[in-house]
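Just one protein chain is left out here, and the rest sit where they should.
Chain nomenclature is as follows: A, B and C, assigned in order of appearance, with residue numbering initiated at 1 for each chain independently.
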Amino acid sequence: MSTDTFPIPMIDSPGQPTPSGALAELYQCLEAEYLIPLWTQIADLMPLRPHTKARPHLWKWQRLIRLAEQAGELVPVDRGGERRAIALANPSLGGRPYASPTLWAAIQYLMPGEDAPEHRHSQHAFRFVVEGEGVWTIVGRDPVPMGRGDFLPQAGWNWHAHHNAAAKPMAWIDGLDIPFQYDTESQFFEFGRDAVTDAERTTPERSRSERLWGHTGLNPVGVKSGDGSPLLAYRWANTNAALRDQLELEREGFPGVIEHGHAAVRYINPATGGDVLPTMRAEMHRIASGSETAPVREVGSSVFQVFDGTARVTVGDSSWLVERGDIFVVPSWTAWSVSSSAGPDDSDSGSLDLFRFSDAPIFEALRLYRSERS
Amino acid sequence: MSTDTFPIPMIDSPGQPTPSGALAELYQCLEAEYLIPLWTQIADLMPLRPHTKARPHLWKWQRLIRLAEQAGELVPVDRGGERRAIALANPSLGGRPYASPTLWAAIQYLMPGEDAPEHRHSQHAFRFVVEGEGVWTIVGRDPVPMGRGDFLPQAGWNWHAHHNAAAKPMAWIDGLDIPFQYDTESQFFEFGRDAVTDAERTTPERSRSERLWGHTGLNPVGVKSGDGSPLLAYRWANTNAALRDQLELEREGFPGVIEHGHAAVRYINPATGGDVLPTMRAEMHRIASGSETAPVREVGSSVFQVFDGTARVTVGDSSWLVERGDIFVVPSWTAWSVSSSAGPDDSDSGSLDLFRFSDAPIFEALRLYRSERS
Amino acid sequence: MSTDTFPIPMIDSPGQPTPSGALAELYQCLEAEYLIPLWTQIADLMPLRPHTKARPHLWKWQRLIRLAEQAGELVPVDRGGERRAIALANPSLGGRPYASPTLWAAIQYLMPGEDAPEHRHSQHAFRFVVEGEGVWTIVGRDPVPMGRGDFLPQAGWNWHAHHNAAAKPMAWIDGLDIPFQYDTESQFFEFGRDAVTDAERTTPERSRSERLWGHTGLNPVGVKSGDGSPLLAYRWANTNAALRDQLELEREGFPGVIEHGHAAVRYINPATGGDVLPTMRAEMHRIASGSETAPVREVGSSVFQVFDGTARVTVGDSSWLVERGDIFVVPSWTAWSVSSSAGPDDSDSGSLDLFRFSDAPIFEALRLYRSERS
Partner (left out) sequence: MSTDTFPIPMIDSPGQPTPSGALAELYQCLEAEYLIPLWTQIADLMPLRPHTKARPHLWKWQRLIRLAEQAGELVPVDRGGERRAIALANPSLGGRPYASPTLWAAIQYLMPGEDAPEHRHSQHAFRFVVEGEGVWTIVGRDPVPMGRGDFLPQAGWNWHAHHNAAAKPMAWIDGLDIPFQYDTESQFFEFGRDAVTDAERTTPERSRSERLWGHTGLNPVGVKSGDGSPLLAYRWANTNAALRDQLELEREGFPGVIEHGHAAVRYINPATGGDVLPTMRAEMHRIASGSETAPVREVGSSVFQVFDGTARVTVGDSSWLVERGDIFVVPSWTAWSVSSSAGPDDSDSGSLDLFRFSDAPIFEALRLYRSERS
């Protein structure tokens, strides 16, 4: 925490006063008093549209998983370090472990038999599993199994630990609003029990949360819910069926998809019908083989992970061929689109499944959200 | 926008793996792939409670106003620079023109006869006048006079210009959510007309906005309101009367004040009963002479300006004697309290009037708000 | 409470089965089991649009006030009878004391020095004063003076009594949702103290409620509000100024009025920006002299009282000349319009001031509201 004075950064922009000795002297006085003129900064501070510091970037899953395996050998999971998680750091964000200015995305890795110790934090979080199984996340002492395609939200301030009950390591993706809470300085953290109990290591097929909140269109009368979704697991079988239904409805001539060949579902809090977490939106998209999505740009940033399939993805000026597990980031007000290569037939085979999370609920709540479709 | 790789910053914290060559090699590989381990960062990223980068700081009004006068001589108000506004830059925020990580506070200054050109932006804004008069802010072509003690909100995306119709210069305070929208990359800006019309330079006693929305408990049936308050001026006479009433009610034994000797009103949007702007809260506090407030800390930051009176203010480890016009910032989760020196008698004389604005609506909307009173 | 069987009422409508002995026998069996066929009732039960049982009706103020005076001589105000209030009973509602199917309107009358004993009830209520002064309504022990043009809401379950501190009798209008709560069977009632204290008989110029909540755009930070408006009096001076401002804005060429020559303000709860009471909307309308309003019909019913001026009012097939104090009812989906006779000049003189209350919040909350303007 330095409090030395700093020079006023001079941004080259119109509307500046004529340089003079008196002006230079004034600027020095301002600096000495921790004051900065708006007219020298406005082009940077108040651009015509969001001018993102982040850049589009792609991380290849094969590379991520190999590095996570190595960390599995070298790095224990202990109190203090808390989690064997490796964050995706946007190359343009100055070495901060941020996928985007507001979003954290990491690969987490747990060895057979390992526990990650219990803690809780104000940061809202979720896990998403692109492959593997065998880990239980234990939320409020409720063991929740994790498997391929499952989405597991974790609203702020819930106690949670993880336990790998399988004979194999398992990796998954964590998404949190760490950068947002860090920059707005709103975060709290508390350590819990160092070990989970044997009872919590049991491996029930369904969590208690799913037994209470996981029945379509039915909420329990006897139980209240807090902030964020009380449903702790959204299973792939449902998500897959929902996407398949949308594309079938389109083929039958009925509404459902976002645009031609592009189905999407949003994970929602069954107690509110709104976003699954107060600061993060999560969705699964399916782009039918041979379909192309219209470029869209939105206020706020998103992180995508390819769940299945291959496609060409364009984000701003970048374009990549992506495949299972690959993760890319779409900065604010940057257009993204997907072109799914044509499969052998009209079926879902060859389609691209794309998991997405974003910070849209922040901007919607504060009346700052905008979007534009080309 | 640099995309060179960067070293993983090593924070001294417990739970780190045993150093080894293999670990160093892993860290190098991670760096090369724009990946950063959580366990090396968690102590910084996820502190037990908000660990603010900002620091408490006081800016003296007499110094601010003198520097603004000098800027009035040297710096024209032109398209491009837009406004003769000088921002308070928190000494610990690395030279950014931010009073706190989310809030912008600046002194703006307009010479006799000067206009500030029309523009609009997504940033929510307000003006508050600690002394002087004669400037009209022209919002959506509605000229709104500004005078001592007036609070003038300016919800995002409304066209606005300013015009000094008086024979003397005038200064006031601008508050905006520029840092928040900058860091979350949600900002838009548009230039408007370069000059205001003569009709807009008329100086009606009351704005059209006040004629429509400024009648206690009465909203117009024929007019809709957008985001943010449709009432463009909150006059000092009302604010003063409301504070006086609260302290009198306390003396009569009735509820009203926050705590003994401490009255406060919040500026509200008459169309919602909620905060006057989607991202900012504004309040006026009066601490009776001889009263002391209990230290309070809250998630999020505040900027205060002394409107009248003198007092000792304590913010975290800092403590200052403050007087009219002085501005200080309270960072997130930092306790603040005020001790008003006893006046000659039991009357309001000797009390401290304190204008305050904060980012609380952001955290309330996102379920991240907490506060604690000692 | 009778439980004898009853005949099925036979409504003449299409789609009836061919009469036969078997059918008659079936109908008898149904009657015996407390069963009624939809097909015999649907034309009545489910009309194409609201088919009101109420009718437009006008009560003349001069007649009302004379009868209230006689009641003042003959009827004491006592526990049990509670209030010297005389209800307007719509001529088509079968002798029920209902102005409309949902709304109660009554003239209440208090002699010099009289008290009306304290009670509270779930029914939401308000008072409106067309002439006179001198009565204090004492709400939660807060004495609130009542004068010409004042609107005084009284949300359900607040203790209240009245006291006439003047040397003259005083009359005013009570509006409640008694019929709605009666028919939906949701009402509660509790007796309070038989007498108000001397302290409550003091006659402060302003109620404590107004001192806390009556400052434009400012809510107290230290006080919470319950259901319904915490502001207990809306003064005529404000209402008058708001209406005058709207008509002046129209003359200057700016928006504000509902339609040409027709200003209107809605009384709102300053804590929500919404309707002043959960089940009732209240508004004041001013129709400039020489102006005519477009016929409007809405789901739900309204009661109007002429506050000042004279005009021709048309409600459905009825049309009346109305003057100060006259009260009329507009049933559901019945068009109403007002034609104000031209005054001597362009000023507000000759305009009609019309107080209105309705049940619109019920239908808006339940997504049943519709309206239509000719």
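Everything below uses one rule, namely that a residue touches a chain if its C-beta (ideal position, glycine included) is under 8 Å from a C-beta of that chain, and two chains touch if they have at least 3 such contacts.
All of these numbers come straight from a predicted model, not from anything done at the bench.
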Shown chains touched by the chain that is not drawn here: A, C
Touch assignment to the omitted chain, from C:74, C:167 or C:199, lands on C:74
Which of C:167, C:199 or C:366 contacts the chain that the document leaves out: C:366
Which residue among A:25, A:73 or A:245 touches the omitted chain? A:245
Residue numbers in subunit C that touch the chain omitted from display: 1-3, 5-9, 13-17, 20, 22-23, 26, 29-30, 33-43, 45-55, 57, 59, 63-64, 67, 70-71, 73-76, 78-92, 94-95, 97, 101-102, 106, 121-123, 156, 178, 180-190, 227-228, 278-279, 299-301, 331-333, 359, 361-363, 365-368, 370
With the missing chain put back, which residues of subunit A would touch it? List them for me. 208, 211-223, 229, 231, 234-235, 238-239, 241-242, 245-246, 248-249, 254-259, 263-274, 276, 283
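Note that in this section only the chains that are shown with their structure count from here on.
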Every chain in contact with both subunit B and subunit C is listed here as none
Please identify which chain has its centre, taken as the mean of its CA atoms, farthest from the centre of subunit C. A
Distance between chain centroids, defined by C-alpha means - subunit B, subunit C (Å): 43
Between subunit A and subunit C, what distance separates the C-alpha centroids? Give it in angstrom. 53
For subunit A, give me the residues that contact two or more of the other chains. none
